[in-house]
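Omission of a single protein chain aside, the complex is shown with its protein chains in their original locations.
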Amino acid sequence: MILDIAAAALMLGGAFFFSVGTLGLIRFPDVRSRLHGLTKADNLGLGLILGGAALWLGDWSVAGLMLLCWLFALAGSSASAHVIAALETDHAEQREPVHHAGEPPTPADDAATAQVPDPEQES
Amino acid sequence: MVSVDTISWYLLVSTVMIIFGTVRLLLVRDLLARLIALDVTGIGVLLALVALAARSESSDPVLQALVITGLVIAVAFTGLGAVLIRRIEGLREDGGGGDRS
Amino acid sequence: MTFTQFSLGALALLPLLAAALTMLLPHPVRRALGVLVALLVAGFTAPVLGSVTSGELTELVLGGFDAPLGIHLRGDGLAAVFLGVTSLVGVVVTGYAAVLPKSTGAHLSATSWVTSHPGFWPLWLGCWSGLNAVYLSGDLFNLYVSLELVGLTAVALVAVGGQSAWEPALRYLFIAVLGSLMFLAGVGLLAAVTGTLDLHQTRSQLDELEDPTLPLLALTLITVGLAMKVALLPMHRWLVPAHSAAPSAVSPILSGVVIKAALVVLLRCWLWALPAVPGMQWLAWLLGGLGVAAVLVGSVLALRQDRLKPLVAYSTVAQIGYWFVAFPLLLHGEHDGAPLGSGAYNGLVALAAGHAIAKAGLFTAAGFLKDRCGTDKMSALRGAGAHHPVLILAMGMCAVGLLGLPISLGFTGKWQLATAAVGAEQWWVLLVVAAGTLLSAAYLLRGIAPLLLQAEVPENAPAAGPVRGRERLGEIAVLIFGVATIGTGLLGAWLGDLLEVGAWW
Partner (left out) sequence: MSTVLDLGLGVAVLIVTGLSLLARSRLVMSMSFLVLGVLVAIVWLRLSSLDVALAEAAIGTGLLSALLVWLAVRSPLPPGAGRMETSHRLRWLRPAVGLVAGTVLTVVTAAVWVRADHRLPAWGEPAQAQLPDTGVEHPITGVLLAFRAYDTLLESGILMLTAAAVLALSRRGGLSAGSTHQLSIHQASAALPPVPATLSWAARMLTPALVLLGLWLLFAGSTDSGGAFQSGAVLAAALILLHCAQVDLRVFQARWLRPLLVGGVVVFVLAGLVGPLLGLPWLSWEPEWAFAAVLVVEVLLTAGITAGLYALFLALENPEGVR
């Protein structure tokens, strides 16, 4: 009985952290603070929910699987957050947003760039 | 064993998705919106098939195999549609640059 | 396992294997392998035609697992006729594409657009295997997968035509895939009630079913989905840009055989899969009405075209109308045996087969002229006939087939359709057939006449260039289509016997 209450408490906590993370995503002004809010709160929320689920199911192998899931989620989200932050700061100014093609590559230089990789690719 | 009213609920959801996707596909003009509407219709039809599979006690393997086949076909036509949209919009960005074949 | 059963499987899988192999080969070897495989597939069609002529229906149980679980391939009359027509059109178009690589589309080399496209060959062989799979398949979900294979490869074949063909290809993709998904929804509905996916077993299960609403809804979904893929009138707007922007070797494939795949599936579902459900009459009359509208609207729009390929594409829209005019007659003769239904059925199949061969010839000729003279504007093509007398002769023979003048399958079809209509006291069909024939005469002459006129403009048009040996071979391909249109006109009776085997009545 105690385990069920503990599991329920963990899951509620996890849900709370998820909603806080989402709130952070909506409210924070710039990219870095949003990333900060998202990765920290959501990962903690995920960990709590997985812990609650493992407690609820009460099976060690499932708990191990949940832990593995959590580690992969942590690796994935932290790496991507880091990459987004790095790209955002280095290139916020000089690189116009990718979707705005700015001036389309004129066919002339398109040809030039086309020539460049070919010979090297053949060798 | 999934209860009968759950199955009819998901059949209703799949019907709404199919019709919503079809109507949206026929009415909207933006290319990516049409591609996503096509995909939503595909997911709706597959949802109906899986709901039918859930009727037999351990959900029916043949219908599940059909849905997996349907999923891979959905990726195929979405990939082809995406590349075609990319080429058309590349053309529009250039204002139809390059000699038109 | 007899050789005919082996050839059933080979017809569907050999072109797919060849499509896979051609992707590994450089361009010249692809053309050689393509022609070789085309002849092989035509060879495998012969035993199927032979066994159906001798009256027995060959059936192949794939993998040895029986009907509800496994898939059956059935070589019945309808399949044999369309296999034969597809093989004829396929072999000639493959030869044309191999001889004139310019006709297979345009691809971007390092810097500029080059005519001829290596990607044509795997896509065309894949499309051919999909077509054979559609004709032979006896399983509803397998029909969906084969239709999807035909649809996606047809879209890719249109897109291979270069920059101007991308937008029509995308529109074609949306409509073709939406049609397949609605067909799959209809199949899901049927499977929910009958518990099986096989055509014959679905029929027997539905016979015992008393409540007709679900089969009727399933049939409506299937009919709307397939009418999109066949481009029946309200849903025909994707056809003209796609077929006219496609490269000159692809247009005959699209108009000739790809549309017939959806028609065959429609016939399978209407006649084989479902019994005469009470509500079907209204749906058949709706299709008949749309058919009449398609014949009239398609012909009038064809008259207003100033370019050759859109004109031929609109004539496809008009000819599609004829097939759907026959639908109310198919079910009409249900109560007094099936003499009337079989007459309309024979007429419909003869019309479709005749249209396949004649339209393939006309589109090849139109593409040939476009490749040679750079444009298919009829005003610019004045007097082009002087350099290509054989081509104009062949275009004339194909026009005879499309018009339905005597010795052609089109005539056999219209004759059988008219007799079935008279038998069923449906006089309006005669009016539609007569009006359609006159209108098609008008727009076909409008397409061919300028080619024969003496060109006032001095001989500086590109067509003035000396005709190379290859172009002569290209003209021979169109001549084969013309001769085939007239030749198959004599086979009307044999066609009727073929269709008796494994018929639904």
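Chains here go by letter, A, B and C, matching the order in which they are written, and residues are numbered from 1 within each.
Criterion: contacts are C-beta pairs under 8 Å (C-beta built on N, C-alpha and C of every residue); 3 or more make two chains touch, one makes a residue touch a chain.
Values in this document were obtained by computation on a predicted structure and should not be read as measured data.
Please provide the labels of all shown chains that the missing chain touches.
A, B, C
Which of these, C:Val37, C:Leu60 or C:Val85, touches the one chain of the complex that we don't see?
C:Leu60
List the chain B residues touching the unshown chain?
2-3, 5-13, 15-17, 19-21, 23-24, 27-30, 32-33, 35-37, 39-40, 43, 46-47, 50-56, 58-69, 71-80, 82-87, 89-94, 97-98
Pick out the residues on chain A that sit against the missing chain.
Given the touch definition above, chain A has residues 72, 75-76, 78-80, 82-83, 86-87, 90-91, 95, 97-101, 104-105, 107, 110, 113-114, 116-118, 121-122 touching the missing chain.
So which bits of chain C touch the chain we can't see?
1, 5-6, 9, 13, 16-17, 19-21, 23-28, 60-66, 68-71, 107-110, 117-120, 122-123, 126, 129-130, 133, 141-142, 145-146, 148-149, 152-153, 155-156, 159-160, 189, 191-196, 201, 205, 211, 213-214, 217
Note that only the chains that are shown with their structure count from here on.
Could you please state the distance in Å, as a whole number, between where the Cα atoms of chain A are centred and where those of chain C are centred?
50
Provide the list of chain B residues touching at least two other chains, using ranges where the numbers run on.
98 - these are the residues of chain B that touch more than one other chain.
Taking the touch rule as given, give the residues of chain C at its contact with chain B in the complex, in rising order.
Against chain B, chain C makes touches at 69, 106, 112-113, 115, 141, 145, 148, 152, 155-156, 159, 161-164, 166-167, 169-170, 173-174, 177-178, 181-182, 184-185, 188, 191-192.
Mind listing the chain B positions that touch chain C in their complex?
Those residues of chain B that touch chain C are 18, 22, 25, 31, 34-35, 38, 41-42, 45, 48-49, 52, 62-63, 66, 69-70, 73, 76-77, 80-81, 84-85, 87-88, 91, 96, 98-101.
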